[in-house]
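Just passing along the structure, written as structure tokens.
Removed from the display is one protein chain of the complex; every other protein chain stays in position.
A and B label the chains in the order they appear, each numbered from 1.
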Amino acid sequence: MTGYLADAAALARKDLIVELRTRDTVPAMLLFVVAALVVFHFALPAESSRLAASGMLWIALLFTALLALVRAFVGERDQGTLDGLVLAPCDRSAIWLGKTLSVLAFLLFAEAVALPAFALFYEDVTWELVAGVALANVGIATVGTLLGAMAAAARARELLLPLLFLPVAIPLVVGGVGATVDDDPGRYLAFLGLYDLIFAILSWASFEYVVTE
Amino acid sequence: MSAPDADTIASGRRLGVPEQADADGEGARRIIRARGLGRRFGDRPVLSGLDIALDRGGFLLVTGPNGSGKSTLLRLFAGLLAPTAGELEVRSDRRRLGFLGHEPLLYRELTALENLDLYGRLYRVPERRERIGMLLERFGLWDARGATVSTFSRGMVQRLALCRTLLHDPELLLMDEPFSGLDSDGADLLQAELADPGGRTLVVASHQPERIETLATERLALA
Partner (left out) sequence: MSTSLRNNGAALLSLSAAALLVAGLSLAIFWAPEDADQGISQKIFYVHVPVALTSYAAFFWAAWKALRLLWTGEDRYDLESYTAVHMGVIFGVLTLVTGSIWAKVSWGQWWVWSERQLTLFLILFLFYSAYFMLRYSTDPGPRRSRTSAVYALFGVALIPVSFLAIRLAEGLIHPVVFKRDGPDMEGSMFFTFCVCFLAMLALAGALYRVELSGKRIDANLRELRERLA
């Protein structure tokens, strides 16, 4: 068990070190999310409700997440290093876990900028919003990593991943927006937890089949 | 094709082909066995009808022009690809397999040390630091250990890839054009390794096999 977690940790650390040295993904994510929030200001009519603004935030977060998810496996595939990981004796799902952890880290960095920007431009950030974002992050990272691996094996992968990801992300948007605006956020947060549980288990279990022949 | 278990890297059976019992003792000695092995990509068959038998400690040299399927064959042996026809059995597990493919399988943004450390962890290499140090020294990369792979020359990359391949002391070595990109020093080092593999089984694919022809115990020429 500790070997499994150690493998995942080593892989996650590897991704973070690579990102630290190339600075490919996170700066783009930061810039993108702020730009999106600004664009949305011009897209929303004046005196828009809290609901509309929250909805826009979630759209911005989803598309920012897609940036990270697309890059998650593209590098590994293009450089061929995914073969190296698949050849290794570690559990293939440990590869998934490592990637998921690094994607989560990138999302957290992006949200550390996005949420204050949201508070500045639109509405206050409540604890319910933060909780919703935290739970949704898990869902995005777990499912997105699996789908990213699927898409990376295909042509036109940057186009394919959003197509694969957005339908599955719809429940996350419902849960997140609901948690933010509804009087009873508990229901929505519980729903997000349920989503995370179901899809994390599914993704963990099926990753092996997506990266091997 | 059933999912490979821990003890066999590649195990592929096409439905309907009956399994033949091994002759006495053959199973233990045979490390790679293939019958009618074929691999097709879409509509294009790259390999077909291959029968291969390789004993432990042997040295199989795979020759053929570019595009003849040498790389595909090695990837099949490694378990990176599944056969689309025929049977393949490779009696080794991932822990004891070393693979050197077309790509060096190294992270360009990590240093030589970091790359080998990562693989050392994944392969549970005992006395990891010492072994890494020893390999880097042997292949003349000790001084460059703290530099990222992106700064390496082609020859250095290939040498580091060799370190990675040998790091966990594999019993089965699969090498695809291992001499490509190597300078003469590196080539000599590799030659020495191949000449005295210390009980390892070797499969080397090369389209210019002059250097190692004499060392091989088996040959397979692909068209």
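One rule holds in what follows: contacts are C-beta pairs under 8 Å (C-beta built on N, C-alpha and C of every residue); 3 or more make two chains touch, one makes a residue touch a chain.
Predicted model, so just to flag it, every value in this text is computed and none were measured.
Participant: Which of A:75, A:132 or A:178 sits in contact with the chain that's absent?
Facilitator: A:178
Participant: Of B:71, B:84, B:115 or B:206, which residue touches the hidden chain?
Facilitator: B:84
Participant: Specify the residue from the set A:5, A:20 or A:153 that touches the hidden chain.
Facilitator: A:153
Participant: I'm checking contacts with the chain that's been left out. Which of A:40, A:73 or A:188 qualifies?
Facilitator: A:188
Participant: Identify the residues of chain A touching the omitted chain, counting contacts across the whole complex.
Facilitator: Touch set of chain A with respect to the missing chain: 51, 143, 146, 150-151, 153-157, 160, 163-164, 166-168, 170-171, 174-175, 177-178, 181-182, 187-188, 191, 194-195, 198-199, 202, 206, 209-210, 212-213.
Participant: Write the list of chain B residues that the hidden chain touches.
Facilitator: So the residues of chain B touching the unseen chain are 1-3, 15, 40-43, 45, 48, 82, 84.
Everything below uses one rule, namely that only the chains that are shown with their structure count from here on.
Participant: Using mean CA coordinates as chain centres, what's the gap between chain A and chain B in Å?
Facilitator: 36
Participant: Which stretch or stretches of chain B touch chain A in the complex?
Facilitator: Residue positions touching the partner: 78-82, 93-95, 97, 99, 101-110, 114, 118-119, 121-124, 148, 164.
Participant: Inside the complex, what are the residues of chain A that reach chain B?
Facilitator: Spelled out, the residues of chain A in touch with chain B are 3, 6-7, 10-11, 14, 17-18, 21-22, 79-81, 83-90, 212-213.
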